[in-house]
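All protein chains of the complex are present and in place, except for one that has been dropped.
Think of it as A and B in the order they're written, each chain with its own count starting at 1.
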Amino acid sequence: MSERMTRPQIPLEEGVITPGSTCQGCGAAMAARLTFKVMGPNVIRHGIPCCPDQSSKSPSTGSVFEGGGPCLTGTARALKALGRTDIKAIAFFGDGGTYDIGFGGLMSAAQRNENVFVVTKDNEAYMNTGGQHSGGSPKYAETTTDAVGPNSRGSPVHKINAAFAFAAMNIPYIATASVAFPEDLMAKVKYAKDIEGFRILLIQSPCPVGWRYDPAKTIEVARSGVQSGIWPLYEIENGSSFKLNYKPKELKPITEYLKPQARFRHMTETEVNEIQVYTTAKWEKYLKADELKQIVF
Amino acid sequence: MIEIRLHGRGGQGAVTASRIIAAAAFEDGRYSQAIPMYGTERRGAPLTAYVRIDNVRVRERELVHTPDYSICFDEFISMNQIIANSLKPGGVVLANTKFKAEELPLAGDIKIATVDATGIALKHLGRPITNTAILGAFAKICPEISMKGVEKAIYKYFPGRIGDMNIAAARASYEQVSELVPAINKEAPKEVVEIVSGGYGALKDVSGWRVFEPVVDEEKCIGCKNCWIYCPEAALEWTANNKPAMISRSCKGCGVCANECPVKAIEMKRVEVKKK
Partner (left out) sequence: MVDYEVMVGNKACAVACKLARVKVAAAFPITPQTSITEYLSELYASGEMPGFEFVNAEGELSAQIIVQAAARVGARSFTCTAGPGLQFMHHPMNDTASGRTPLVMAVVHRGLKSMQPDHSDLMDQSWLGWVHLYVENAQEILDTTIMGYKIGEDARVRLPVAVGYDGYVLSYTAEPVEIPPQDMIDNWLPPYKPPRSLFYDSPEAPIGRGGGDRGGGDPNMAWKIHHGAVEAAESVIKEVTADWAKLTGRSYGNGMIQEYKTEGAEVILTAMGTVAGSASAAVDKLWKDGKKVGLVKIRSFVPFPRKDFQELAGKYSAIGVFDRSIQPGMGGPSYREIKNSLFDTGSYPVVAGFVGGLSGKEVTVNDFVKLGEKTLEFAKAKKADAHPIWV
């Protein structure tokens, strides 16, 4: 598991070239900035179509939208064949590229335990194309393809629990992080980058345009997501060892998270309660796993 | 046929405005075409849109290269020669600015009208979304468009109470827009500031994106680095005396730093639009 990092330990040097071409208050831009502060120079960064975040100072390459897993695989294998395993194949992808169109390819790469590190900026929709539904969209969120009307209440399904799907592949390292907890995020990047095998870090990256809140509130929204248990911060090693990194004595009510976001504005009290019950029940399971230090199947 | 170019930034509703103008023209019994800038729109990033109005169905499928009218929705971009460039001789610029038409540093064989659309929008809508706030002014200075058509078109896009508010804004700008005056400068100033719009990859300078900017009260600042670490653009430099300092070319004015400051040592101040 990662080791705690403190504010003074955060390097002053940037790993990205700013300003980038993102919207004001972009959570993904923050995620990229934090990630590349500690990623180090010896990487090849892989991208697939998604919103811009921040260009890093590392050599970059990329592939088609569905090609995340195989693209990383090809690079990692070539590095091995050429005797350059000191260089790491890393990725910075969107949730759509990770959970939807590229999911199969990433799962297979995980099963082969390819020596790659995937960082996913999860903004819970296809933001680059204007905020359509993705596998990362939470239940009831209004997206541009989960319209709200008499026949639809926003996203009809719960967000994929991608970390646990990857855990089924018994890969060495899986973690979640949030832009509101930068030290935790960077500690995880630092730890994961040097592990051998398939690693994945899922970063909660709020999007003011798609989630419809004031850009100044990106961190506030992210933080309340973590504090309400909607986005727990944890690590899973070798598919089962489990650690919850942030455990408040009491969870904040999810309304603190939902309220500022206009994508949830249409939700009825019953619907909010449903999500509250769902969230609390999940949280109990995370606490249990943390206590046992592992996920029990 | 008349051709119109619209300058704004993502989030100000310039694209919607182009459609409202096109709809207003159709309400007035004419054909029209509204063209958004091709590419990706990022909130805060400068963008351009275009409109054509004609008596027959518009067949031209190209961007407007020499407009009759140029409308600028943004106070900062209004200070930039790009809004006056490549107009037809005698073309008209309508700029959102507090300055008088005579005071704008624009050049060319053009006429200029100004209106404080931001002020009007803040008053009637409570937000600096200037698109409808400038359309009334446009109906006044452009004989090809009627105020009635504009009102009908606004209702099409914003029915109900929101429509009423937007129409109130449009009416105010109809009343308040200045007279058209010829530009004093005949030659464009040498130094033309580049307006950096969105796209992909690192940009040179986004100082023109921000409407508000962080002002640090060093007395209050406790040096916790919250502002610094949460800035999406690394636009706050951590200085030797343990305080943040804005890097002007990188700050987009999102306000996260001020929001995250635990002691409220950062204030987001409206950027003063200055004449050069």
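General observations
One rule holds for everything that comes next: a contact is a pair of C-beta atoms (placed from the backbone, for glycine too) under 8 Å apart; a residue touches a chain by one contact, two chains touch by 3 or more.
Keep in mind that what you see is a predicted model, and the values were worked out from it rather than measured.
Within the complete assembly, A:108 is the residue of A:108, A:255 or A:294 that touches the hidden chain.
In the complete complex, the residue from A:47, A:97, A:138 or A:229 that touches the missing chain is A:47. Contact with the chain that does not appear here is found for just one residue of A:79, A:160, A:187 or A:209, A:79. Where subunit A meets the chain that is not shown, the touching residues are 17, 41-44, 46-47, 55-64, 66-67, 69-75, 77-84, 87, 104-105, 108, 112.
The rule is short, and it goes like this: only the chains that are shown with their structure count from here on.
Each chain gets one centre point, the mean of its Cα atoms, and the points for subunit A and subunit B are 34 Å apart. Those residues of subunit A whose C-beta lies close enough to touch subunit B in the complex are 7, 10, 12, 14, 16-27, 29-30, 33-34, 52, 54-55, 128, 179, 182, 208-209, 214-220.
Touching subunit A in their complex are the following residues of subunit B: 10, 40, 42-45, 198-203, 205-206, 209-210, 224-225, 229-235, 238, 249-256, 258-260, 268.
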